[in-house]
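Just one protein chain is left out here, and the rest sit where they should.
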Amino acid sequence: MRAEDEARPKGSPDSMGPTPYVARHENSASPVTRHASRPKIAVYWTGSCGGCDVSFLEVGEAIVDILSQVEIVFWPALADPKREDLEAMPPGSIDVALINGTIRTEENVEMVELLREKAKLVVAYGACAHLGGVPSLANLSTREEILGEVLGEGWRRGPPPGGPEEDAPPDLLPRALPLSQVVRVDYTVPGCPPPAGLIGEFFNAFLSGEMPEPGYVFAKAKALCEECPRTREERVLKRIVRPHELLPDPEECLLDQGLICLGPVTRGGCNAACPQAGMPCTGCLGPTPKAGDPGLAMISALASLVRAGEEGEEAIPKEDEILDQLVDLIGTLYKYGVPTFCPLSPERERAGVRGKASPSPVPSQPGRGRRKGGAA
Amino acid sequence: MAEFEPKIVAFLCRWCAYAGADLAGTSRLKYPPNVVPIRVPCSGRVEPAWVVDALRQGADGVLIGGCHPGDCHYVSGNYKARRRVYLLKKILPELGIEPDRVRLEWVSASEGKRFAEVVADFVAELRALGPIGAGSDASRVTRDEESTALRGG
Partner (left out) sequence: MSPKSGDAIRPSSRHGPRIGVFVCHCGHNIAGTVDVEKVAEALARYPGVVYSTHYDYMCSDPGQELVKRAIKEHRLTGVVVAACSPSMHEPTFRTAGEEAGLNPYLVEIANIREHCSWVHEAGPATTDKAIRITRAAVEKVRGNHPLEPLQIGHAEKCLVIGGGIAGIQAALDVAEAGYEVLLVEKSPTIGGHMAQLSETFPTLDCSQCILTPKMVEAARHPRIRLLTYSEVEEVSGFLGNYHVRIRKKPTYVDPEKCNLCGDCEEVCPVRVPNEFDRGLSERGAIYIPFPQAVPSSYTLDEEACLGLEPLRCSECARVCEVGAIDYDMQEEIIEEDVGAIIVATGFELYPKEEMAEYGAGRIPDVIDGLEFERILSASGPTGGEVRRPSDGKVPKEVVFIQCSGSRDPELHKPYCSKICCMYTAKHALLYRHLVPDGRAYVFYIDIRAGGKGYEEFVARAMEEDRILYLRGKVAKVFREGDKVVVWGVDTLTGKRVEVKADLVVLAQAIVPSPGVTELAQRLHMSCLDEHGFLKEAHPKLRPLETLAGGVFIAGAAQAPKDIPDAVAQASGAAAKAIALLSAPALVHPPEVAIVDEELCSGCGICAPQCPYSAITVEEVAEVNEVLCEGCGACAAACPSGAMSLRNLTDEQVLAMVRAALKEAAEVTSG
């Protein structure tokens, strides 16, 4: 067993074993039947690829054990519960709702608000719920641009095919949002999808009743490099390449080879799965607690590392050549976090970066019960 | 409506640009009062995140003042600053910020006049650009909340 695994708190899949039953739930204030004294969980997907739902299987045999200790009250990917079923549940009756996916439609908003109302704890599960995720890269275009692109210029909404009785498909929000921008989030299990170890950690904490402070992200506070076995020799960037341009050396740090690895700014917890497999970290576990905006942190780090010989005036043109090799900055540095770190606003249109201005005004901010901002 | 007065935050290297601004003072040169200087040990201390943060907090422009190439007190901090600003300016448009709102200038301790000129010029340029993100306060509020939520307090 690796040293890292040993160091991991008791929640790692290997150490899951038979987790002791949690007394807290027996004495819990909610009306309990013997059967229902197992904590009730809901798993829900919004704008997601489905990978998060499948990720539970990654935990391996231990998942059987976990599932035997909980009661699943709502999980569309497993059963076929209806919205009405959820609406019928008393507020706060679900112990924890694990929500994955980006928030992209009006229906997503309604559903997560409903879940928030019914659940004691809401967990943002996976990178989409945590930060916006890959689907939120769509925010680089306006809703109108996207619909125009997919449906063709001059598209128009038709009546529901089954007549007015049928539900119309839900409206797209002006842009994709992470869960926390819609409802209050208590915990986060990050990743795209969350790695088995972190899922295990979460359930272990949850089932043992030893949950950390609200707001906790189930991943390491230290960056990925800490658990990455790759060797770091000469820490300079003499060139920047994209993954398809290079068959990386199996031992050497990818960043040192010119690949933009976000390991230095991304929370550990995945055992550096991507770098181990020769792919640079794209940041799915989200930035470390004090990194702030991970893209800007990396801009500073990468620009610092660039060297074209000794630093000096003569080196400037060559340095810029290297820096110019960094393309698709947003896609590279904010693959999972566009709505979290790159606020889209009329500023963006005024800066005239991407095509025509959006006809829609400032996107409405759905959601209620949100705290008032500090900088108003 | 009165003329738009841009707000500028200036991160000034203590060895050169800050001292250059001091010299502008002792020489009683006049320049517009739109800039609030913040003293840093070297332009190489300035982080791109500070710059963007200042702009999101309501600055209309950010000035970074460092030593001329070859003169950095710490040898190469200014080269690092230059590379960081170069890369930052590439991503600013993507973040909805005009790159011209960020300026990196080399001002030596003996260039009081140049400091005054740089500020005057920057103020004029920002006046022409107009206020940053007019009407986009909503997104700023969101950001703050997000960061609080994200970092779990």
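Of note:
We just call them A and B in the order they show up, numbering each chain from 1.
Just so we're on the same page, a contact is a pair of C-beta atoms (placed from the backbone, for glycine too) under 8 Å apart; a residue touches a chain by one contact, two chains touch by 3 or more.
Bear in mind the structure is a predicted one, so any value in this text is a computation, not a measurement.
The chain not shown here is touched by just one of A:43, A:224 or A:284, and that residue is A:224. One chain is missing from the display, and on subunit A it is touched by residues 221-226, 232, 234-236, 263-265, 268, 287-292, 294, 297-298, 300-301, 304-305, 310, 374-375. Counting over the whole complex, subunit B has residues 5, 7, 9, 19, 21-26, 28-42, 44-47, 49-50, 53-54, 57-59, 70-71, 73-77, 80, 84, 116, 144, 147-148, 151 touching the chain that is not drawn.
Just so we're on the same page, only the chains that are shown with their structure count from here on.
For the pair subunit A and subunit B, the distance between mean C-alpha positions equals 33 Å. Partner subunit A is touched in their complex by these residues of subunit B: 47-49, 52, 56-57, 69-70, 75-76, 79-80, 82-84, 86-88, 90-98, 132-153. Across the interface of their complex, subunit B is touched by residues 131, 178, 180-181, 184-185, 213-217, 286, 289, 292-293, 295-297, 299-300, 302-304, 306, 311-313, 315-316, 319-320, 323, 326, 329-330, 333, 340, 342-353, 362-363, 365, 370-371, 373-376 of subunit A.
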